[in-house]
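One structure follows; several queries about it will come next.
Shown here: the complex without one of its protein chains, the others still in place.
For reference, chains read A and B in written order, and residue numbers begin at 1 within each chain.
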Amino acid sequence: MKAEIISWTGQSVERVEDAALLTGRGRFIDDLGTRPGTLHAAILRSPHAHADILSIETETAAALPGVVAIVTGRDLAKLTTPMVAGLKIAAENWPMALERVRYVGEPVAIAVAESRYLAEDALDAIEVAYKPLKTVVDPVASMGEGAPVLHEKAGANLVSDRRFRYGEPEAAFAAAAHTISVSVAYPRNTGAPMETFGVVADYDPHEDVYDILANFQGPFSIHTVLARALKVPGNRLRLRMPPDSGGSFGVKQGVAPYAVLIGVAARIAGRPVKWIEDRLEHLGAAVAATNRVTALKAAVSAEGCISALDWDQIEDCGAYPRAPEPATLYRMHGNMTGAYDIRHVAMRNRVVLTNKAPTGLVRGFGGPQVYFALERLMQRIAVELQLDPLDVIRRNLIPAGAFPYRTATGALYDSGDYQAAVEQAVAGRLAELEQRRDAARAAGKRYGIGFAAAVEPSVSNMGYITTVLTAEERRKAGPKNGAQATATVSIDPVGSVSVHVASTPQGQGHRTVLAQVVADIFGLPHRDIRVVADLDTGKDAWSIASGNYSSRFAAAVAGAAHLAAIRLRDKLALIAADQLKAESTQIGFAGGAVFAKGNPDKTIPFGRVAALCHWAPALLPDGVDQTIRETAFWTPPQLTAPSEGDEINSSLCHGFIFDMAGVEVDPANGKARIDRYVTMHDCGRVLHPGMVEGQIRGGFAQALGATFYEELAYAEDGAFLTGTLADYLLPTATETPDIEILHIETPSPFTQLGTKGVGEGNCMSTPVCLANAVADALGVSEINLPLTPARLAALAAGPEPAQPETGRAVVPAARPGDRSLRGEGEARVAAAPAAIWAMLLDVDTLASIIPGCHGVEKLSDTHFKADVTLGVGPVKGRYKAEIKLSNLDEPRAATLTGSVSGALGTGGGSGRVTLTPDGAGGTVIGYAYEAAVGGKVAAIGGRLLDGAAKAIIGQFFAALARKASPGKPGLLARLFGRRA
Amino acid sequence: MKPAPFDYLRAGNLDEALATLAEHGSEARIIAGGQSLLPMLNMRLAKPAVLVDIMGVAGLGEVRREGEIIVVPAGVRQAALLQRPGLASEQPLLAAALPWLGHYQTRARGTVCGSAAHADPSAEIPLCLVALAGEVRLRSRRKRRVLKAADFFAGMMVTGKADDELIEAVAFPAARPGTGYAFNEVARRHGDFAIVGCAAMVEAGQIHLAVAGVADKPERRSWPRLDGSALDDALNAFAWELDAREDLHASARLRRDLVRTLGRRTIEEAGRCLA
Partner (left out) sequence: MPRLSAATRHRVGFTLNGKPVSVEAEPRLLATDALRHDIGATGTHVGCEHGVCGACTILIDGAPARACLTLAVQLEGREVTTVEGLAPAQDRLSVLQAAFRRHHALQCGFCTAGILISLDAFLREQPEPSEQELREVVGGHLCRCTGYTPIIAAAVEAAALLRRESQTIAQTIALESLDV
């Protein structure tokens, strides 16, 4: 055990970071000045989910004032290579589209100009011709016959299919009394940090060096990907991070492809280029967590004891398997049995590609997807076997004396006492919760209780991702393992202590904690320690595991700093022993002084000892090289490469969480109210209770969003639907309840300080705990996120009161996920069908009745091109439209097919128009249409579209009626649009 | 996300503003609080040639009474109306509905007339105007005219305002004795546009219910003093007639359910105010 007296560590001291942030003196990437002459980039993005790029016309844009360069995928390809992916497949992974776009929001061109305003003006002037292709957004459908293949070179959308077997799962299932299963479709969501991505890049053509400032968060294994993509050796990609970063939650790993794009833009422009991502870009194309389809089965005894699990996971990585994917699927591989002692596991992991944005790191990283299935299963076991759900959890927990515990799939759980954690959490609280439930139910309310137990992994093994490869493939590629942490402690000529780490904090307060940890080693006040955490790969110590992810700070980085400080201190002790004529083992550090223990006369100020090496190195005792700077590298030996049998200790530390919630659902409005939420954590030793609490509350709030509000939603045709913060809803203060936080501490024997990670746990445990409570409240078995009012009301509601007989058309039910616009209507016109028919085929008539038409070009008798301005209210855009008539049944009916494309997006649809004589010389024009829109308008103005389609189609027929019977507008008897 | 270029006129009086509207028609846009227009400019959904800022026009900033009518001119911010002394008795529906409108921060900038002009079918101001049978006072260089609220709102962001007109004021009838008012709303989060908003006005012989968020504009129905299953039937018919929207935030079914349940609750609350 460590001998030093702890004083600062473990206290909730005020953060050194805060004063600057509170007074507007933060130094986020967009707060830093740039070199004079720096240009600004804006990125043109695909409105299509899947389309071939036929041409990109950039001349007009390039000629605009202030525009310096327009960069397309072809320009990029001349200077870079595709980005290396985690999977060895033939799909080329470019950060900007070359010949084909595969998701809405994919970069297509970069405009570089004197200001961001001018760069966006240039985007409006770039014309891209696309040929839309069939799309697939559903991961299961992507594997099906006839699904469009995203990357023809890869041959199929299923790009990885691995089966694993641990123990004897088949025998366990055969012997089990029950097989109980759940199926889950886990949605896409994201971390949505309040600061978006930013990159400032410069290129030196003489030294062939890219100097790139980016609010990237690591892992710095990605540095190798970037250097390769930019075709420079690692020492010619200098990646620098700003001092402050406005949150990340994993997501700022996704800055990486933009480092390539902006680097290349700077190279082409010949000047530094800055790009700050906007929120629309961020939501549509930054980083999504994977959506996953999971089928999970358990072999269960009559008492609810689980002997085996059978996992079938289909992971959707979007359009490109971007590094480090498919890490989301494998990060949890060692702990797929959660908190439970289950010895037999079968697993099938498939990775598929679909026409959605690429995925990556998001807080929880694979945990939410796994625990949602596993903990829903625990509840289903209780319900189906009529057991108490808490008892089912208790019966399966890993016994307290079993640590370190090797799981079936290879993880080595470091420490824990799950039973104690559970019992402390429920003591008194569960009884009260049950009383509240009973009272609510007695009053006719729908109230439920949910539980979740989860093992929270932290400090990722850099080798876990290779579990996606077969043992044979791994042998070929060479072993990968470990997780190098690094920290530097240095002493300057007046003896003051500085710390530098490569942890790229994103707001967690690393600098404060490191000051505490290091201060304790030297016996100094924590305010005397100065910590710098901005990283420069050109001159600082770092390795591939550096960065801010997998909750590795407290367990790995703080430990490395501790180690570096101890090494320096031990050398200082030798100096002090020499000077004080004492034994080095008797030297103590406290209160800013170095002293011989038990001899109060023998004391020297710390600074005197600390500075000696600078001023009088000749006085250093034998065996002390220097005391100026010590860089510690630390990698835990437990993080070994995957075994021949695919066992993998995917993470070093394994915290424990037990959550319990009481939730009331109002069936009338579909809203859920969290009545009580208790979260018990064992994250080992706590270095700063205030920050640990902050991590738990912040993680809980994000999990609350994932549970009830947040989904990166796509239409069936790949249109992206949640492009603004008015559609991608983050919880606010009025939605986020207070929670009760509890702790027990079982220190990790594997880390320097006994710490474990704590930042991600509630993102794993909370969504399923709340879903279990809702399922209990409503008595339902299948439940998927997010639990929107519509979804909850549908689960809670009985049959709907019937539509009264009024002669109106029956409102058909919409297919879930179908966001297409449908409508129908009729118009009565005082002209015969033959006259109307002639009008519909006449260029001049069409030009005068198409809303906002600037001109019609006739390509054939039944094929027209038009240039139109369409809009609703102030929302207006100019579009190119194509209209085709088919299935002609003169003069009774025709099918109109149209498509429009413009800066605001694309649209297409078709409708059947019927002309029926009204018996009085006039015509009843009937129409029914189905349309779909994509691009910007779909992403940011979904609500607007219904109205727009209705208004525009209405305008068309109104104009037709006016034209057919001028002067008799009153004859326009009835005109209504209706939407299914 | 930066706006496309536009000219900017800080109008010193209404004539200047109206002349610019007359000159540019739909290419000119009035800016007052900017809470609806600026997001559209930043996203380049809207690219007007000229913005006409009317917040410097004298005489548009004060709420006034014209007999039993509360007149809210174009420069009045939502927060100012909400903070109007005595609003809760002067027109309890407005006092109940305005706190639901956006957030503290957006109410401090957004204007009452701006919300009416934006004509979002889920918004509270249009709902109150329709519920109370208020009116919208339009003005162009040619003439002044007044539209009943029900005639002004024509669809999603579509109104009866011509391109050369601006909203000079909106007018809400003040509370009448013997009339009860109530407001309720369900939204995804506090401050979001309503999934369904209900505003009820109950008089001695009549019930009026206006609903936002369901059809493409706020819709009002009036019935005699129904209760029990007759009221349920009336609300069910109303719910189906509204041809509810299906979107990311709510299903058509939930919207119909809310017309039936929240509508009934709102009517009952208004009835209790009356008693």
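We adopt the following convention: a contact is a pair of C-beta atoms (placed from the backbone, for glycine too) under 8 Å apart; a residue touches a chain by one contact, two chains touch by 3 or more.
Because the structure is predicted, anything quoted here is derived from the model rather than measured.
Novice: In the complete assembly, which of B:G61, B:G160, B:G191 or B:G271 touches the absent chain?
Specialist: B:G191
Novice: Using the definition of touch stated at the top, determine which of A:G690, A:P747 or A:P891 touches the missing chain.
Specialist: Of the listed residues, the one touching the omitted chain is A:G690.
Novice: Of the residues A:Q379, A:T407 or A:Q506, which one touches the chain left out of the display?
Specialist: Of all options in A:Q379, A:T407 or A:Q506, contact with the hidden chain holds for A:Q506.
Novice: Of A:Y103, A:F220 or A:F249, which sits in contact with the chain we cannot see?
Specialist: A:F249
Novice: Need a quick check: the contact residues on chain B for the chain that isn't drawn.
Specialist: 1-10, 12, 20, 34-35, 38-39, 41-43, 50-51, 53, 55, 79, 99, 102-106, 108-109, 189-191
Novice: Where does chain A touch the missing chain, residue by residue?
Specialist: Residues of chain A in touch with the missing chain: 12, 14-15, 17-26, 28, 30-31, 117, 191-196, 244-247, 249, 276, 278-279, 506-509, 690-691, 693-694, 696-702, 724-726, 730, 732-734, 736, 738-739.
We adopt the following convention: only the chains that are shown with their structure count from here on.
Novice: Per the centroid of Cα atoms for each chain, what is the distance between chain A and chain B, given in Å?
Specialist: The separation of the two C-alpha centroids amounts to 37 Å.
Novice: Could you please specify the touching residues of chain B with respect to chain A in the complex?
Specialist: Touch residues, chain B against chain A: 1-5, 26, 29, 37, 40, 43-48, 118-122, 155-159, 186, 188-193, 195, 216, 232-233, 236-237, 240-241, 243-254, 256-258, 260-262.
Novice: Which residues of chain A touch chain B once you look at their complex with the stated criterion?
Specialist: For chain A paired with chain B, touching residues are 116-117, 120-121, 124, 278-280, 668-671, 709, 713, 721-722, 726-727, 729, 731-732, 734-735, 788-790, 793-794, 797, 800-804, 806, 808, 811, 814, 819, 872-877, 903-904, 936-937, 940-944, 946-948, 950-951, 978-980.
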